[in-house]
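All protein chains of the complex are present and in place, except for one that has been dropped.
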Amino acid sequence: MQELQELAKKLLSEGRVQVVIGYEAGAHGVRPAFVTDAADCGRLIFDPRCVHNLAVYLSPRRSPVKRLGKPAVVVKGCDAKAVAGLLRESQIKRDDVVLIGVRCSGVLADPRSGATLTGETVADKCILCDLHEPTLVDHLVGELRPPLPDMPRVSRRDLMLERISAMSPAERWAFWQAEFSRCTRCYACRQTCPLCFCEQCVADKSQPQWLETSPHPRGNLAWHVIRAMHLAGRCVDCGECERACPAEIPLGLLYRKVAQIVEARFKHRPTEDPEVPSPIGKYSLDDEQEFIL
Amino acid sequence: MNIYQPHLARVEELVEETPDTRTLRLTFKDPRVAEQFTFKAGQFAEYSVFGAGECTFCIASPPTRRDYVECSFKTVGKVTTALRGVNVGDTIGLRGPYGNWFPLDQMSGKNVVFIAGGIGLAPVRCVIWNVLDEREKYKDVTIIYGARSVSDLVYKRELEQWAGRSDVKLWQTVDPGGETPEWKGEIGFVPTIVEKAAPSAKDTFAVVCGPPIMIKFTLPVLQKLGFPDENIYTTLENRMKCGLGKCGRCNIGPVYVCKDGPVFTAAQLKALPAEY
Amino acid sequence: MSETYLTTSNLLGLAGDLLTAGTQVIAPAQDAEPLVGPPQSGPRVAYRVIRKPEEMALEAGMPANSLKEFFLPSTEPLLKWRYQKNDVELKEVETTFQPRVVLGARPCDSAALEILDRVMGWDYRDELWFGRREATTVVNLACPGEDDLCFCTTVGSGPDSVRGADMLLVPSGDGYFVEVLTPKGEALVTAHRERFSQVEKGRAEAEQFRKEAKAKVDRNLNASPERIAGWLAGHFEHPFWDKLALQCHGCGACAAVCPTCHCFDIVDEPEGVLGGTRRRNWDTCQTSKFTVHASGHNPRTNQNVRFRQRIMHKFFIYPERFEQVLCTGCGRCARVCPGGMDLLDVLAELEELAGTEATPSKGAA
Partner (left out) sequence: MSTATTAQQKPQAEPLADPGLKPGVAEGFEPKIIAFVCNWCTYTGADLAGTSRIQMAPNVRMIRLPCTGRIDPLFVIKAFERGADGVIVSGCHPADCHYAVGNYHARRRFAIFRDLLEFLGIEPDRLTFSWVSASEGKKWSEVVNDATQRVKKLGPFAAYQSLVDK
């Protein structure tokens, strides 16, 4: 923690950045912090409650943040993959941001619970994590703790996906209809997603009105299908959409499934290498086409 | 009938005002509605193109003419694009009237100066005709109207009528570069022409409508001419959905434009936060 | 109006009687275990229409949703149209509703109904809102104080508030001390006389419960809405607003769970070629789309001013207009915010500003 605070202080006082975007402990839990004064760096923390993917604040559309000046941002492995996504898709330039990588052994599924990090309380994405030490970064701080002794071997989502795959189409339909029925189209999933950076979302376009904005089952299904398609091969599994959803729709399940489809078909996994093209942005002559007559 | 239910109205006539602006003349399908529908100059309505939605415009015809209701619109968004596809004989929806109005009672016995830019003439036209239909009630009537170019002037037939009247002083202007060889009016921005026309502020009300930039530069001119802010009226157009003070969209600070407006004095406007 | 007592088993029985009689019952209920979350996060508790009395989960914590959706649904038809050549046929929606009962409403949720009555009845009466209001009997359950994000006592409500309720249950012994508040409440008791005790009892225990709950919530926030409103009136422009919303994502999660956020959109949705439905949907001032004109002009260009609008509407605009704070202190917005925006923090800061800055900088009317 001290290492992080000192680095932030150095970056700010040397004028290399004008704001450090990190985490601080608020009165009711950890929240994103925007430190612009070197004297305030003592606020910065990093612990298993720091679930937020701060890469979302790098979007060029975040004008209040952008106005603060050049940022340094604290990134976990999963967050670094999101930064790579922004680089890959030309949303930001590498030189316009300083990346402070933190070694991460996992974060809490429910950061407000006050629980300690165990195999029970760990976020599902961390069970699948392949990047505890981001390398896309300019600085790497913190220390890697030993793996959790009771870390589950299999992701809870993957187990659930197996169960869903075993269902009949009608059962799967009923399952997702029940989940989507709670959606009120608040778009928290979209707004917290670092890769949902479109200037104008297709859901906000009215000429033509492709997506119905009403949160009825028809509109909700279309929204979630199309968002999943737009994130296919781009989602980095940071879990923010699911965390943000006030209706507790298991969006992580949907996006994990899409990731599985993409990996099975195109051998692509989310990566922090911005040079690896997005699987949906390229093609191969030998792509499987067993489904095409 | 619940408050969101529109009346059905038939499109009786279409007038192409400019390449992107049209005026529709509407009559209510239900004679009882036609009988009961009354409004005051400055009020607005919600017009429906079923399938595209509702949009908000002032009523552009004067309340002194009760056989029909007119609206003028510029094709910019989804609903106005759909409205452009509407033909004579088609049915659209209309609910209203909503909001407040210009204080014609106060203006009676006084001079009135109308200043408008572009499509901003629509709400002003409603007041102009109201005043002209009861011409004896008012003293001098001055109209200063400008648009970007000659082809952007709306209500051209009526401008000709006003120009021909001895009891109306009409100044027409187009922005520099917007004139045609035949153009006989002024050339210059509306605030400049207001300065040139220099209407007397004594016992005079001003009604100003147009793009925000025009209003911004016209108000100081009027001030210089001696108009107190309380005698300058304008209308605001915020995005609205319900028009009924419910949907929360048209707030400017503590003001609901749909209920407390759309007509405001310059004095009221100055007290508002700059969120319009 | 009157007081009585209801045992826990009689409350279940009452729910059963109502259901048997075909009355819709809305109550906090538990959904299945979370599908993928960690086990300790537990089942989701939410108000919903129940089918069996046992589904009620009155002690399982604060429902994730507010009661709002049962009076102002997240989407509802306003009318249906159908084209016939040049003509249009309109079908009105029904504005009368079947009777129903809410059992176990949180006081912060029922209070919102009373608050929203003002805007819904202001000048034009929203028949869809009042149709549902009139058809619904609201039975409040006094709340023990959920957690450190509750601040109902600060905004003119309280864990045992009866605002918007027809009846109040206060936990006492193995049941509830009952206050019957309105003719609708009286009618419910009369219709189910046998479920309610003939003798008044449990008052002392109920008093104790209420006192403790109030004390618990009182600790969470020290602020005065009146003083804050006074400050807000004169500080539309202030550096406070500039840094406030940095972490705000501009999503509508806060508005979606808020019992008092009532802004809505109206959309036309064609179904088939000739017909379709006009619907009203929840909307929120937190999105850029909310105020953007068709021309592209947007009076609220960035998130700071959008968040300011949220605060202004709740703590200045609405009180100014309707003499009610547009907030019931339920704390849901702070619980769900993915950016960690914390309304209690904001109010505490505003309270401090109001205390230190007596003179307005730039006035709003």
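Each chain gets a letter, A, B and C, in the order it is written, and its residues are counted from 1.
Heads up, the rule we're going with is that a residue touches a chain if its C-beta (ideal position, glycine included) is under 8 Å from a C-beta of that chain, and two chains touch if they have at least 3 such contacts.
Keep in mind the model is a prediction, meaning the values are calculated, not measured.
The chain omitted from view is touched by exactly one of A:Leu4, A:Val19, A:Cys129 or A:Val258, namely A:Val258. For the chain missing from the display, the contacting residue among B:Arg32, B:Arg157 or B:Lys184 is B:Arg157, taking the whole complex into account. When the missing chain is restored to the complex, the residue among A:Tyr57, A:Trp176 or A:Phe197 that touches it is A:Trp176.
Taking the whole complex into account, chain C touches the unshown chain at residues 271-275, 277.
Seen from chain A, the chain kept out of the figure touches residues 164-165, 167, 169-177, 202, 210-212, 216-219, 221-222, 225-226, 228-229, 232-233, 254, 257-258, 261-262, 265-266, 279-280, 283-285, 287-289, 291-293.
To be clear about the criterion, only the chains that are shown with their structure count from here on.
Taking the mean of all protein Cα atoms as the centre, the chain whose own Cα mean lies nearest is C. Centre to centre, using the average C-alpha position, chain A and chain C are separated by 31 Å. Between chain A and chain B the centroid-to-centroid distance comes to 49 Å (mean Cα coordinates, whole Å). Shared interface positions of chain C, i.e. residues touching 2 or more other chains, are given as 265, 267. The set of chain A residues touching two or more other chains is empty. Residues 77-78, 81 of chain B are the ones that touch chain A when the two sit in their complex. Contact residues of chain A toward chain B in the complex are 206-207, 209.
Note for the complex: chain C touches chain A at residues 34-41, 44, 64-65, 69, 74-75, 148-149, 242-243, 245-247, 249-253, 255-257, 265, 267, 269, 279, 281-282, 284, 287, 289, 301-304, 334-336, 338-342, 344-345.
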